[in-house]
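Starting off with a structure, shown below.
A single protein chain has been omitted; all remaining protein chains appear in their positions.
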Amino acid sequence: MTLGVLVSDFRNMDNILSRLKADKLGVILVSNGVYHAAVKEGGKKSSILEKSPHLYVLSEDLHSRGFAESEIDTRVKSITYSDLVDLIFNEYEKIIWI
Amino acid sequence: MTLGVLVSDFRNMDNILSRLKADKLGVILVSNGVYHAAVKEGGKKSSILEKSPHLYVLSEDLHSRGFAESEIDTRVKSITYSDLVDLIFNEYEKIIWI
Amino acid sequence: MATKKLAFIVKSLPYKTEASRLALTHAIASQTVEIYLEDGDMVEPVLAFMGDGVLNCLKDQTAMNLYGVTSLEQHIKNSLLLDLKVMICKEDVERLGISEDALIMDAEDIGGETKASIAPFGEIMKEMDTSDHLLFF
Amino acid sequence: MATKKLAFIVKSLPYKTEASRLALTHAIASQTVEIYLEDGDMVEPVLAFMGDGVLNCLKDQTAMNLYGVTSLEQHIKNSLLLDLKVMICKEDVERLGISEDALIMDAEDIGGETKASIAPFGEIMKEMDTSDHLLFF
Amino acid sequence: MAKLTIGVFSSLVGSLSLDFAVKLSEAAIKKGHSVDFWLSGNATMLSKKGQRNFKDYSALQKPVQDLLATGKFQITACEACAEARGFHKEDTMEGCKRHSMDWYLASCFSADRVLHIGGD
Partner (left out) sequence: MAKLTIGVFSSLVGSLSLDFAVKLSEAAIKKGHSVDFWLSGNATMLSKKGQRNFKDYSALQKPVQDLLATGKFQITACEACAEARGFHKEDTMEGCKRHSMDWYLASCFSADRVLHIGGD
């Protein structure tokens, strides 16, 4: 299966995300999940960014929290709600929110 | 100061609890905090139990979740709501819920 | 005539929030969904507890006596009575040091015949793979 | 004639829940509390951000434009405008790799004179020590 | 064009997760899709009529009415969850239906995609 995972928080996400197996796994950072794209805790990038080559962040949620695209990891693609709709219908068979 | 800390959850409690300094610090396990008294994750007791020699668990919350007093760490004293009122007024000047 | 499989995955602890309770009550609602569907169409629920969510499955919960609310134990037994598939993640049960004796494995006391299973996460993942939609609680 | 000091300690991230917003709005409510008190009595609030809560203090939050809700940035500036004491935990700011430039340190743009301080946790602990009551959000 | 079912659980008034669900619905409908919106648990608060607008809360009643006007959006609250909180039929926002939990499962049955926003 192909699985899109909406990561909505900054803590306790890794345990679940690491265990999920899919032919294609996408990680979409929304809500307080956006901190994974922008914050380097203890100088290190979030381990969430290692979980998939398909990384997205919702620009509205990034900007509301005070970050700009220039501050995020280069592997993460900034998307709009409209892009998210296309990801949901065209790229992933199943979608979960954690 | 003397400080009573009501620990209400199983995750992300240690970071805050470890940093608090008080002449007397009490730890009162309530709500999903009761798992600290009864669960040994990876064979180890919860590090929360090392934070204070004054450890309490609310018996109602312990029992609702399926545990008996015989299953908890011997350092933790099981208390009722009535005992909790006395702890709040007689043993600690300040009370927090984390 | 179609059957759609929905996986209800419970990762939350009980009681402090309503999440695990709503997983159980919604899964049980699969028993009455036909009124909205065409003849022969069906919803097949699978309930799986993973992570800290396995702590919902402990026996001897006394929430009804102490707080006047249905315990998660009662809801899990009701699910088994209605023959829902209930899986409890083996790795998490072991990690949290829970003995099998302490887990709700059947609903024999209320006349249920279906049993819960302690399943390796790989099997739960397979259920997710073959489900049409995934609902994480 | 008495003054009671209340410490509002913010440990929660913004927006996903209402917790940090309610910390700010309640702290600001100290400005109107006199109507309930005797002459000369006062409530002195102290606001301190610790743990992940320091992420409430980032500049350039655009929640009003994008979601139509007052940003935490605006509330922090309002607190400074009203001369509330605002502390941001130094160790957490460093741990999360936030530069001082990125933090809301003043409310000059709306005419405020009071500045926030980046304080070692020991100083925040001292404020808690000298407060009458502690409110963790 | 496809159908998205969004299940919104636990308490979201005062949180931007509810706004997320509404904005995602708007974006999906703009692209020609249809959306079923299920409110359960504390999220049934969105179904309460007469919410007053303050700057500290996003005002979602208007966007929900606009979505309903497209004809491609259904919003239904869990009846028991609402009643338990004292939200009766006459308290319900215009256009919002109330059904038992099986409605959500039936909506999932016919959905192309389901986004279940659980947790707290």
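All chains are identified by letter, namely A, B, C, D and E, in their written order; residue positions are counted from 1 within each chain.
Going forward, contacts are C-beta pairs under 8 Å (C-beta built on N, C-alpha and C of every residue); 3 or more make two chains touch, one makes a residue touch a chain.
Computed from a predicted model, the values in this text were never measured in an experiment.
Counting contacts over the entire complex, the absent chain touches B, C, D, E. Only one residue from E:Ser10, E:Ser25 or E:Thr76 touches the chain missing from this view: E:Ser10.
Residues of chain C in contact with the chain left out of this view: 15-18, 21, 25, 63-64, 67-70. Although one chain is not displayed, chain E still touches it through residues 10-11, 13-14, 41-42, 45, 48-54, 56-57, 80-81, 83-88, 91, 120. Considering the complete assembly, chain D touches the hidden chain via residues 4, 6, 12, 17-19, 22-23, 25-26, 29-30, 32-33, 35-37, 41, 43, 45, 132-137.
The rule we apply is simple: only the chains that are shown with their structure count from here on.
Chains touching both chain B and chain D: A.
If you average the CA atoms of chain C and of chain E, the two centres end up 25 Å from each other.
Between the CA-based centres of chain D and chain E the separation comes to 33 Å, rounded to the whole angstrom.
Taken residue by residue, chain E touches two or more other chains at 16-17, 113-114, 116, 118-120, whereas all remaining positions touch fewer. Touching of two or more other chains is recorded for residues 11 of chain B. Across the whole structure, chains are in contact as follows: A-B, A-C, A-D, A-E, B-C, B-D, C-E, D-E.
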